[in-house]
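Below is one structure. I have some questions about it.
Other chains of the complex are left out, but the ones given are in their true place.
We just call them A, B and C in the order they show up, numbering each chain from 1.
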Amino acid sequence: MPRSPRPEDKFTFGLWTVGWQARDPFGDATRPPVDPVETVHRLAELGAWGVTFHDDDLVPFGSDEHARQEHVKRFRAALDETGLVVPMVTTNLFTHPVFKDGGFTSNDRSVRRYALRKVMRNLDLAAELGASTYVFWGGREGAETDAGKDVRSALDRYREGLDLLAQYSTDRGYGLRFALEPKPNEPRGDILLPTIGHALAFISTLEHADMVGVNPEVGHEQMSNLNFVHGISQALWQGKLFHLDLNGQHGPKFDQDLTFGHGDLLSAFFLVDLLENGGPQGVSPYDGPRHFDYKPLRTEDISGVWSSAADNMRTYLLLKERAAAFRADPEVQEALLASKVAELSVPTLSDGESYADLLADRSAFEDFDADAVGVRGYGFGHLDQLAVEHVLGAR
Amino acid sequence: MPRSPRPEDKFTFGLWTVGWQARDPFGDATRPPVDPVETVHRLAELGAWGVTFHDDDLVPFGSDEHARQEHVKRFRAALDETGLVVPMVTTNLFTHPVFKDGGFTSNDRSVRRYALRKVMRNLDLAAELGASTYVFWGGREGAETDAGKDVRSALDRYREGLDLLAQYSTDRGYGLRFALEPKPNEPRGDILLPTIGHALAFISTLEHADMVGVNPEVGHEQMSNLNFVHGISQALWQGKLFHLDLNGQHGPKFDQDLTFGHGDLLSAFFLVDLLENGGPQGVSPYDGPRHFDYKPLRTEDISGVWSSAADNMRTYLLLKERAAAFRADPEVQEALLASKVAELSVPTLSDGESYADLLADRSAFEDFDADAVGVRGYGFGHLDQLAVEHVLGAR
Amino acid sequence: MPRSPRPEDKFTFGLWTVGWQARDPFGDATRPPVDPVETVHRLAELGAWGVTFHDDDLVPFGSDEHARQEHVKRFRAALDETGLVVPMVTTNLFTHPVFKDGGFTSNDRSVRRYALRKVMRNLDLAAELGASTYVFWGGREGAETDAGKDVRSALDRYREGLDLLAQYSTDRGYGLRFALEPKPNEPRGDILLPTIGHALAFISTLEHADMVGVNPEVGHEQMSNLNFVHGISQALWQGKLFHLDLNGQHGPKFDQDLTFGHGDLLSAFFLVDLLENGGPQGVSPYDGPRHFDYKPLRTEDISGVWSSAADNMRTYLLLKERAAAFRADPEVQEALLASKVAELSVPTLSDGESYADLLADRSAFEDFDADAVGVRGYGFGHLDQLAVEHVLGAR
């Protein structure tokens, strides 16, 4: 299996990732800005398939129309030269002070209107550049005190905004799908739609629910110490995994945005196994971009930036190898059988069986020997060990 | 405002709360069992409105039909004598070893069938006792390793089970509403439907989605360091707050089940404010039971058990007083205005305004002075301080 | 009890707290800089006793000697006019990129030397301004990967630096005590000396251990979900609580630096009870500054900044009132007796009793009825409820 990234691997990066200047809450920037055009060329050289951006990554906030067109033109030229695609675009509704209480859910109605307009302008650009997914990360949609935010009204406004934008995109024929990105906190004390679950639940209430899914990020779920693979699985199960953000995190603390695999490595393995093999189901359930949303460490210089970009892809490909070997290993297959993993895909009721039939089945209850069944071992520990050994490349 | 609980306050307790014998992962029981009949009488004396139970709390696992009827008969008599109601009933699918890999989502199909039967039997009893809500806490529906659980199939089976049980309850005319109780982990390493959000999302896929809501527990969300008031607000917003479990917790650690208020007190205040006053909306959005699902500390004897039961209700009523005073305080009302809290309930688009109109409104974007608006303060800190002072009874 | 701050309350603030411009990892500054001279005047008006600073808060990094003297002169004049004192000073070894891998423990030796010199220069100023405590927050002393930091060597260097600086301060007759401020992470992935405990342990190895203590911060311990009151108690017990930082935090997430009391209110109550009343011991064990190290919310304008400063002090004074009432309440005293709280201060062995005597005491073991003693309740739940009711101002 090739370990060098190829376009068909669909690896993509945000301009803001390699372009992060490494300013943090306690420190000044340690790196100069990177020209988006250079980023496009470097990513192409490294084997990436595409590049993504927030409006302000490409066109600095407050640029006039002429400057804006120049920025877009240069970027487009770089895309044309390299063949890189732009599968996803998103909006910055968090950096400027005007968004300090949010964009779609700011208590200030004029800010909400401004936010909608900012997105609409960028939807036009996204469509123009051929993007198929538009991500919404509402990092400022939240609160530090429950006294200051009427959460139910906030959700009303969130829905109003997304319904309007979905309608706009549809009417214009942009063919975009929307993907909401959950995060529990930071920069706000608590952010609305804090997990994959909350976002999925919210989506079910939207007018254009069919065109809205999620963009889960590894570290964001792990900031709540939730199992990322479980979350992604539920999103897939609901047909809503429209995009995803790969990176690393060491549990509940600030958002680390580490290189993929440089956090919970075992979980990264199971994630790649799910994305590539469908886990025990054996079929990849996701064919979208493998998008890295990470930050090169603040201690690194620009050469460290580009090597870290390559590291993300290399680790993904190595885990893909490990996952393939895991699924192919006869001892794993035997262990899966012993653990009855596939039996869970068999409906609990037989074909055509009604609850009345179940009630009439004495073997299911009256004659069921709970104690005897309770004694049987599931062998999950052995399965976990086999996975660990495959991760270690030791089988 | 009266500080003694009255039936109209709708305070309810699980038999398993005061009846907990205080066995924990590292220690043996410190208290004798409590007869459910005694519990009914004591709770009635303390001013509670109702009592709830798992099947096995009332009728020990493995009892024969005669014993079962005796248990139910004695319990019913106690209810009749005291006037206590049974608004909610639930099933124990976690104590017996047979459920060690779950009930509805065990890899072992025979266990799933047995679990469904166990619930059906108890639905009959719930209906017989006049319950209106049936809670499902799937504490064993989960995994310790991603290798051993096909999460998507597990969600299929979860749905299959709930669809079948909803059909059963409907066909029998039981008039029950189902409420799913999320929890992130413990006893399983990771539990399916770990948060309010995940449960709400799952519910949207059910055949009888209209009769299924959530039963969030304070401590369960706080185990993931999520804002409970936000979670409850989203459940209310989706019309799905069917029941709730009040208790206390000190952040991400084992499930503490402390007395209500004995954890994050400020959050408890905002919760009561939401339940009683609807927060800034001014109308209570929930008229169901105020159900305490807590555990008296293992260090307490039986007299400590009963006093702790009273403490839950007293703290709730005190917080209700504080919340009423908070809402009535003119300085709070002024601060809410300054923070534009109510402005969030005003739609972002004017009545009849289309996105085309918004695009045409230069004041919304082209002429919008983001810098000037970004400078304005929201006054959220002041609001939070007013809340703190009201909690402290200092205004 | 007066609720307006007076100098004898010893409230102090860092220049960097009210002076924070509200730049965060995802957003630009929302407030203009505040002139330190203005801060001194405003804090004096609000009733504060003193002000503290990092070198670079007062004299911008890179200022020449003349500018430096001007800054100090203006600041001194403001102190003289207002009577505010400077009880504590500290160094900024984290903002400039040169410190990206730490100051005392940077892998780069030249950076370590530079850091020591930067501190020495500022020790001179601290002494000149009459400070008695010098704080060391090693926010950049840490790592993101275990591969890159030899922790044992890092602790050698940390010790080397502190030993040298302690010698310097002593030789110059500065009379300063050093206070280390622990934090688990942020801005580094993991910071050395992550908790009060680790700092105390490290201090025990220093050459001048007697002049080094800790400066614990409420939120920093709560970022690890540790009990702050327990930590402070151990620091006091070891005679090492030299200073402390008061603020608020909502559990394991980024460092929130909320206004004091706007996080875990119950813990804030017990903290004030410990500082003011010595908890059950009845004597205040700490007479140093009550120092607020918080950040006014990014959503606030400058008027919100000053009101939040006042809020910190007001909440502290309100909690002091509540704690006094708690200790004076006869029912609390009775409950403390029932819980045997004071019995813990009685040595386990009698005066003069040896282990041989204990071994010979059959009542201690052979005739001890563990079961009977195990049945007794401790009444801790009741005590906690009394505390909650006192916090609520309901008794």
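FYI, a residue touches a chain if its C-beta (ideal position, glycine included) is under 8 Å from a C-beta of that chain, and two chains touch if they have at least 3 such contacts.
Treat the numbers as computed from the prediction; the structure is a model and nothing was measured.
Enquirer: Of the identical chains, 3 are shown; go ahead and state how many the full complex includes.
Expert: 4
Definition applied: only the chains that are shown with their structure count from here on.
Enquirer: Just give me the whole-number Å value for how far the CA centre of chain A lies from that of chain B.
Expert: That gives a centre separation of 29 Å.
Enquirer: Can you give the whole-Å distance between the Cα centres of chain B and chain C?
Expert: Centre separation, chain B to chain C: 37 Å.
Enquirer: Per the centroid of Cα atoms for each chain, what is the distance between chain A and chain C, given in Å?
Expert: The mean C-alpha positions of chain A and chain C differ by 38 Å.
Enquirer: Which chain A residues reach two or more other chains?
Expert: 96-97, 99-101, 144-145, 184, 190, 252
Enquirer: In the complex of these two chains, what residues of chain B are touching chain C?
Expert: The touching residues are 30, 222, 225, 227, 250-253, 259, 261-266, 296-297, 299-304, 307-308, 311, 314-315, 318-319, 322, 374-382, 384-385, 388-389, 391-394.
Enquirer: Provide the residue numbers of chain B that touch chain A in the complex, in ascending order.
Expert: 96-101, 104-114, 116-118, 120-121, 143-157, 160-161, 164, 167-168, 184, 190, 192-205, 224-227, 229-231, 233-234, 236-238, 252, 267, 270, 273-274, 279-281, 285, 336, 339-349, 355, 358-359, 361, 364-365, 368, 370-371, 373-376, 378-381, 383-384, 386-387
Enquirer: If you look only at chain C, which of its residues touch chain A in the complex?
Expert: Interface residues on the chain C side: 22-30, 94-97, 99-101, 139-140, 144-145, 184-187, 189-190, 223, 250, 252-256, 258, 262, 297-299.
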